[in-house]
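Let me give you the structure first, and then I'll get to my questions.
A protein chain is absent from this complex, but the other protein chains hold their places.
Presenting chain A:
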Amino acid sequence: MSQSNVEITQEDLQLNPNLKDKPDTLTRIFFQKFMMNKLAVIGAVVLFIIILSAVFAPIISPYSFEQMNLIDKLKPPSSDYWLGTDRYGRDIFTRLLFGGQVSLLVGFGSVLGALIIGVSVGALAGYYGGIIDAILMRFVDIVISIPSFFLLITIVTIFDPSVGNLILIFALTSWTSTARLVRGEFLTLRSREFVLASKTIGTKSYKIIFSHILPNAMGPIIVSATLLVGSVILAEAALSYFGLGISPPTATWGNMLQDAQNYTVMKTAPWYPFFPGLLILLTVLSFNFIGDGLRDALDPKAIE
């Protein structure tokens, strides 16, 4: 009773003022870690701008990508043509935007395809192990041992290199690394106790694979997918550069570069090959930086 004159405030009742009511969610921790990597943030911003401008190309660009203006061919950058014009007097800026659509579509599309194949194969092989693992992984070895760029060239010369076909071909040649990665993750995760625990409550195998183990392996998968997008864009550009990619007049960064491979063009209009090259560089670099940033952010063992 002697203590009754001591007033207890709300603060006194709080055990530890630093203790937060709401826990940090995984997404928030991830976001904070990602923001600490400056290069990755810059990469994300650059990539965001590139994706936005590709998506809104028809709105942003003042011209149509196939509109020729033969009087204005190989014009240097000016207020009319922001990045100059090409050999047929087409606006390079416009063509870069539309080219970005194709490059990014091929990049994301084929990585999505590669993920679907790679994750399924890797998950089955890693989860079931034994004979299934041996058969699937030997198949992966076979696919890896085929020199993919020459296979690409062969397939592209046989089939018409449309966007759809390119996506299909890249997906079919680039899923192997994902499969190996996912298999490795599954091999370690399947023997974890929570997998046994979910078996004891009657969970079916496909559910264990996709809703219990796969989310645990998501980190490395996202990282490798990001890096894969960059390399597919590069491969697509290389293919177009050899004249085997999507054919003109549809613009891609690769076939713009190829179009500029000409002594006169290089000498009189160096901006023509410069800008598509720069964009390829920026995009692939951004993807790689983002990939590194994601790797750090998604790795729970990385020091905060």
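Methods note: contacts are C-beta pairs under 8 Å (C-beta built on N, C-alpha and C of every residue); 3 or more make two chains touch, one makes a residue touch a chain; residues count from 1.
Just so we're on the same page, contacts and distances are computed from a predicted model.
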item: Undepicted complex member, UniProt protein name, chosen from "Chemotaxis protein CheA", "GntR family transcriptional regulator", "Na(+)/H(+) antiporter subunit D" or "Peptide/nickel transport system ATP-binding protein"; value: "Peptide/nickel transport system ATP-binding protein"
item: Omitted-chain contact residue, chosen from A:Ser53, A:Ser148 or A:Ser198; value: A:Ser198
item: Absent chain, residues of chain A that touch it; value: 23, 26, 130, 192-194, 196-204, 211-212, 215-216, 218
